[in-house]
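Please read the structure below before turning to the comments.
Left out: one protein chain. Kept in place: all the others.
Going in written order, the chains are labelled A and B, and every chain counts its residues from 1.
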Amino acid sequence: MIQTIEHGPVRELRLDRPPANALSPELIVALRQAVEVAPREGARALVLSGAPRRFSGGLDVPLLLTLDRRAMDAVWRDFYGLLRALAASTVPIAAAITGHAPAGGTVLALFCDWRIVAAGDWAIGLNEVQVGLPLPPVIYRALQRLVGPRQAGRLALEGVLISPVEAASIGLVDEVVPPDQVVESAVAWCQKLLAVPQGALALTRREARAELVGFFGSDLSSELQEVSAAWWADETQRVLRGLVERLAQKKSSK
Amino acid sequence: MIQTIEHGPVRELRLDRPPANALSPELIVALRQAVEVAPREGARALVLSGAPRRFSGGLDVPLLLTLDRRAMDAVWRDFYGLLRALAASTVPIAAAITGHAPAGGTVLALFCDWRIVAAGDWAIGLNEVQVGLPLPPVIYRALQRLVGPRQAGRLALEGVLISPVEAASIGLVDEVVPPDQVVESAVAWCQKLLAVPQGALALTRREARAELVGFFGSDLSSELQEVSAAWWADETQRVLRGLVERLAQKKSSK
Partner (left out) sequence: MIQTIEHGPVRELRLDRPPANALSPELIVALRQAVEVAPREGARALVLSGAPRRFSGGLDVPLLLTLDRRAMDAVWRDFYGLLRALAASTVPIAAAITGHAPAGGTVLALFCDWRIVAAGDWAIGLNEVQVGLPLPPVIYRALQRLVGPRQAGRLALEGVLISPVEAASIGLVDEVVPPDQVVESAVAWCQKLLAVPQGALALTRREARAELVGFFGSDLSSELQEVSAAWWADETQRVLRGLVERLAQKKSSK
């Protein structure tokens, strides 16, 4: 589900779960492990990428709707664990957003160090609220850290999906490059950081990431309980199941 | 002093205290009550508007200067209560800034969810310091939340009044529209939020507003004492009374 490609000291973790790189429980756990193990295996920086036109479609809702409460609670815990692993990574991580990145796709990028997106007509943003899911607080804070309270409110409350160019204009992503250069640009960004004295970089980066890592510093079990309760709320289940039905009908009508 | 106009589930509260919609003690109390009572009466979102060319002239200084210390302390307490009611509203509030909004006029908008301003040559900004009033801390923080520490410092220390276009360029307002569309644009913004699943919206909005609501979370009585002391400082009284005299002379010379 994850291809590992070495670019010298920079390791690319390429999401590989067709068709849309949706995040299944297994992919969430595997990605967390891949992020945590990389520095121990000698990677000095990471690039998180996806397929051309498909970075990640976010949580695999049709699959998750088949889970019971206990299994779904584990998914949320693991997803938070993945976000924490990205935030607290001891090596820099650049997101190479190769295509569509709605909801969970954009969420992954929020917790990386740098976000480079392929030019194109991709959907980027936090549209959780549109599908009935409140944006979890730790994700809201990471969003607000990047784009400020005003844009964070707009993006999260309206649940809009925006283009790479608009995302760059408000700081939700950092660079827009031609699609065939998105991975190499992310690798180049990593190499730029690897060219500076590494002790100085590590301490400065610790400071730069302190707020983001701090979001995970307190006990999040009550937050996870709220996130779980929201998932099982009648409204949320109805909207999510309606969404999945429409997707299924679309598929079967082809 | 306040017209109530229903746009389906969106209730418009239109300030109606000619000539300038200046905030009298009664209007402050009435607006707070109108904001707090609206959700209980079925309003699912609010638009705060004013008269064409006059959103609100801010505190009614000539009137307030006739009050003694006890009455003036009550005004500040009520004004803080109004700002808290706007911040903590359980339904979204869009400001439809129909015209001039100096000082207190802009302050009201800071605590709403979204700010749409009529295109035109209106004065927007926090010019309190120019008339001898220090910007109260809770208002400074709300300003800084929207525009960041750098612009907040500039606006508050210089006490400049700026145009709608400049206000939009620094994030002090969110949209500039033709004057005859400002109310309908604010209603449309509310309707956009009412179209998403409401449970998800409410929880996400709670997170989006947490910092703003938090400004009122601690005991503000010592802050209110400082605000009161500043109002009665010799410098402030001299500047305010000079201002009122000049306004009176201008009127009588017409």
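The rule is simple: a residue touches a chain if its C-beta (ideal position, glycine included) is under 8 Å from a C-beta of that chain, and two chains touch if they have at least 3 such contacts.
The structure presented is a predicted model; accordingly, all values stated were derived computationally and were not measured.
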| item | value |
| --- | --- |
| Listed residues A:Gly171, A:Gly214 or A:Gly242, member touching the removed chain | A:Gly171 |
| Residue touching the undisplayed chain, where the options are B:Ala88, B:Val213 or B:Ala230 | B:Ala230 |
| Which of B:Glu12, B:Asp113 or B:Glu128 contacts the chain that the document leaves out | B:Glu128 |
| Touch with the omitted chain, as defined above, among A:Asp121, A:Glu207 or A:Asp234 | A:Glu207 |
| Residues of subunit B (touch criterion as defined above) contacting the omitted chain | 128-135, 137, 140-141, 148-150, 152-154, 156-159, 226, 230, 233, 235-236, 239 |
| Missing-partner contacts on subunit A, residue numbers | 92, 113-114, 145-146, 148, 171, 174, 192-193, 196-205, 207-209, 211 |
